[in-house]
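The complex appears here minus one protein chain, its other protein chains still in place.
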Amino acid sequence: MRERPRLALALLAVLLAALPFLIGTGLGNSWVRVLDFVLLYVLLALGLNIVVGYAGLLDLGYIAFYALGAYLYAWLASPHFGLHLPFWMVLPLGAALAGVFGVLLGAPTLRLRGDYLAIVTLGFGEIIRIFMNNLNAPFNLTNGPQGMNLIDPVSIGGVSLGKSLEVAGITLPSTYLYYYLFLAATLLVIVVAMRLQHSRVGRAWAALREDEIAAAAMGINTRNVKLLAFAMGATFGGLAGGLFAAFQGFISPESFTLWESILVLCMIVLGGMGNIPGVILGAVLLTVIPEALRYIGDLQRATLGQVVVDPADLRMLLFGVALVAMMLFRPAGLLPSRQRKREFSAQDGVAEQEQASLYDTKA
Amino acid sequence: MSAPALLQVSAVSKRFGGLAALEDVSLSVGRGEIYGLIGPNGAGKTTLFNCMTGLYDLSAGHIHLDGAPLHGRKPHHIVEAGFARTFQNIRLFANMTALENVMVGRHPRTRAGVLGAVLRTPGARAEEAAIHNRARELMEYVGLKNKGRTLAGHLSYGDQRRLEIARALATEPRLLALDEPVAGMNPTERRQMSDLFLRLRAGGLTLLLIEHDVKLVMDLCDRVAVLDYGRKIAEGEPALVQRDPAVIAAYLGGDEA
Partner (left out) sequence: MDIFTQQLINGLVLGSIYALVALGYTMVYGILELINFAHGEVTMIGAMVALSVIGVLLGASPDLPGLMVVIAGLLVAIPACMALAFGIEKIAYRPLRKAPRLAPLITAIGVSIILQNVAMLVWGRQYVSFPAILPRGQHEILGAHITDLQIAIVVLSLLSMAGLWLLVEKTRLGRAMRATAQSKEVAELMGVNVDRVISYTFIIGAAIAAIAGVMVSAYYGLAHYYMGFMLGLKAFSAAVLGGIGNIAGAMLGGLLLGVIEALGAGYIGDLTGGFLGSHYQDVFAFLVLILVLVFRPSGLLGERVASRA
């Protein structure tokens, strides 16, 4: 019995280590880049999952924290200000900055009930984006809509991940190197998220999501516990943002629109809120499917002689359809967590409890 | 009473808009007492509970637990001070297991934070094990020994009531306030519950009870207070209160005697 999980784990490790090579040879190196983005989105989705899935707070401005992490990385490691700090300083700083902003944005909104909270966080997200878009004058902080480029790649022990690396006769392109970095970050975040879920803090989040009044009556400081969820989620978002900036070498406000927030939310909803494997599955599917859709363009060219419908235009449409269909037919997601499954299938009883908030009774 | 009361409610009023739900209510609950709070529907019993546990702000008055003020404090502070409660319309965390529900109750008496959880420090692990053990003990104590892995929402009604008590006990209260704990139970279950209450009292706990079951109140309570239209109309030993004309009038729906 004991040997089996260990064996499975070893196989998984080998598979993950070999994945870029398998994909690179099988589908071409551009797909390894997609793979890197899959990992970034897994990071984001795991972060948002803490806020939405664990604590039950619908945050539609999550991408703002990703943006903060990315911009901080760009400020501290690019020619923009002439600073070139090493990544091991910049990444934690970006994560911390995002975490602080998580608390700052969370604090005034915590009294709000679910859907109001969603709109306010959306507003915060848009405000941050509007500022990023316009803070090129009078003082050039963000370089406006053009964005910032020539951002330093991650460099570990003098080896830059921005260039290909020759190891024992094998050439590892930059995308491969970043894959391993992102994989390490993802595994770290998975472990953190899992441990949090099954801890005193995780139970407090679950209690909060289930019934805020009962949670308060169990001695949980609901305000602090909510802020903690915001901060933890934002921290992961900031970390992912820093990695994104370094990997891409270029950032602009266009990468941080509301639709990115909604995309990450879709990943969680599709995969299964609150359940780590579900969230990972959701992130993988929603990153890979749009890429695969590009082939629809080729298909049209081959069969119809021209591209009638731009596959990029279909991407969001399919997301919309997927969101609605999931909520109607499989609201708990593809891989639901035990709790969510029941919650979404439950009738009004649970729904009403969820709607109640501490301040219902206080007002 | 010679010893100072454990719970002192002084001249508490609560108004919702123009409606007075509680009007100048005072009462005191002594250490180790089982104190009953009775009255017709809508008399303000649950409102008083909500005021005591910080869900409502008081419009006027003071509440002290063992000399420390509870009024104006947040619900979680009140739990930390040693005042736990259950709810009339059972508010369990329905999608968590029964055991997890009780483990949540350990929250105010434990400390582990994010770092402890993430790093699995020896301290955090020991605490987590202690939480687990204590929760199991409490499950057994209230008679839910083998139900730990059942989702709270899947438990029978009586078991849900029991679980709510176990969860409240996990916060280590000095005073446990129970809002209609035997409502909807059959006579056997009621007897088991009143045995449980007596055991709890024997263990040093003070109980505050909202209950409609007159027999249970008469058998169990040392003293009772009667609320009607937000006012306290009688207080004292059950047998005496039962004969109070004002109480009889309130229950029979007559005018003030």
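Lettered A and B in written order, each chain numbered from 1.
Convention: a contact is a pair of C-beta atoms (placed from the backbone, for glycine too) under 8 Å apart; a residue touches a chain by one contact, two chains touch by 3 or more.
This is a predicted model, so every value here is computed, not measured.
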| item | value |
| --- | --- |
| Among shown chains, those touching the left-out chain | A |
| Among A:Y54, A:F87, A:F124 or A:F230, residue touching the chain not depicted | A:F124 |
| Chain not shown: contacting residue from A:A96, A:L112 or A:L165 | A:L112 |
| From A:V201, A:A231, A:L265 or A:A283, residue that would touch the chain that is not displayed | A:L265 |
| Residues of chain A (touch criterion as defined above) contacting the omitted chain | 56, 58, 108-109, 111-116, 118-120, 122-124, 126-127, 130-131, 133-134, 137-139, 258-259, 262, 265, 269, 309, 313-314, 316-317, 319-324, 327-328, 331, 343-344, 346-348, 350-351, 354-355, 359-360, 363 |
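Quick note on the criterion: only the chains that are shown with their structure count from here on.
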| item | value |
| --- | --- |
| CA centroid of chain A to CA centroid of chain B, Å | 42 |
| Residues of chain A that touch chain B when the two form their complex | 191-192, 195-196, 199-204, 206-207, 210-211, 213-222, 228, 232, 338-340, 342-343, 346, 349-350, 353, 358, 361-362 |
| Chain A-touching residues of chain B, taken from the complex the two chains share | 50, 53-57, 74-76, 79-80, 84-85, 87, 91-96, 100, 103-110, 112-114, 116-118, 120, 124, 127-128, 131, 151, 153, 167-168, 170-171 |
